[in-house]
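Have a look at the structure below before the remarks.
One protein chain omitted, others in place.
For chain A:
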């Protein structure tokens, strides 16, 4: 088999809804480092990505690969002392230059949903207080009006008895219900971009599907652009037009979501795809990528970061840091991609040797 995979929907990129005109978000060569004990530790390395209007982009990778940091950088939520180079622009505006009221209205334009709603929502304030707070404070909407809007939005995420819910406290709601509250309240400010940081990871499996469905419906109805962070390629495919795979603080592959899952270009993406349990195939054992994930700090600047764990490694992999280069319809940061077959089968085979 050769580089581009036959029988995959590589050529039939799904229509990216209303992605016309300049992209909504443009992240250009973003690098972030934080100070730890006086020395700078790299977290993100040269991350570039775009999200079109109404487009959903998935950011996939293991823990510590820099997915959440990318979202935080976009929402200007990096920890104090973090150093950032490169630029982020939203609707043509330089995000780094925003201050005061402009920054606050930007943050209302960019809603964020967090992994665990039980810690992301203040436990001692009521649901109603949480939901309407931004409207009351920033846009001076009267409490009654804000509450009405909250109830309506709760109905849209499938919570019928909104009025009663507003009087309850977070600990009285289940995780799934609370995540819907989180989603509803993030949409109250009519954002244009949704940063969803593993919004279903902390929920049980049946609730996960519900939450994803709600998010998917709402994003299409409202024409929301989404940056969807997950470690699940399958989930990325059901939810997102395009998928970017991150490893050790940098993007190693970008492409159409189904292509990334079914015909990955980068060995790491292939490993991720193979590591997922499948219902349609019997496997002797679940594949795992050998070795442990590398943090951006440990990643070398003069070699491929993934090389130590890669089954396709050759000497050239250690001789220079690969660039993100176009291949087929996607982009990949691997010198061997395209030249070698990286199907799931091959990866499985190699890993078993």
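Everything below uses one rule, namely that contacts are C-beta pairs under 8 Å (C-beta built on N, C-alpha and C of every residue); 3 or more make two chains touch, one makes a residue touch a chain; residues count from 1.
Definition applied: contacts and distances are computed from a predicted model.
K.L.:
Out of "ABC transporter permease", "Trimethylamine---corrinoid protein Co-methyltransferase", "Non-ribosomal peptide synthetase condensation domain protein" or "Fe-S cluster assembly ATPase SufC [Lactobacillus sp.]", which one is the UniProt protein name for the chain not included here?
P.N.:
"ABC transporter permease"
K.L.:
Thinking of the whole complex, not just what is shown, which of A:28, A:94 or A:172 touches the missing chain?
P.N.:
The missing chain is touched by A:172.
K.L.:
One chain isn't shown here. Among A:67, A:107 or A:180, which residue touches it?
P.N.:
Result: among the candidates, A:107 touches the missing chain.
K.L.:
I'm checking contacts with the chain that's been left out. Which of A:121, A:310 or A:337 qualifies?
P.N.:
A:121
K.L.:
Thinking of the whole complex, not just what is shown, which of A:63, A:137 or A:174 touches the missing chain?
P.N.:
That would be A:137, which touches the missing chain.
K.L.:
For chain A, which residues reach the chain that was dropped from this view?
P.N.:
Residues touching the hidden chain, for chain A, are 75, 77, 103-108, 111-112, 114, 116, 118-126, 133-134, 137-138, 169, 171-172, 186, 189.
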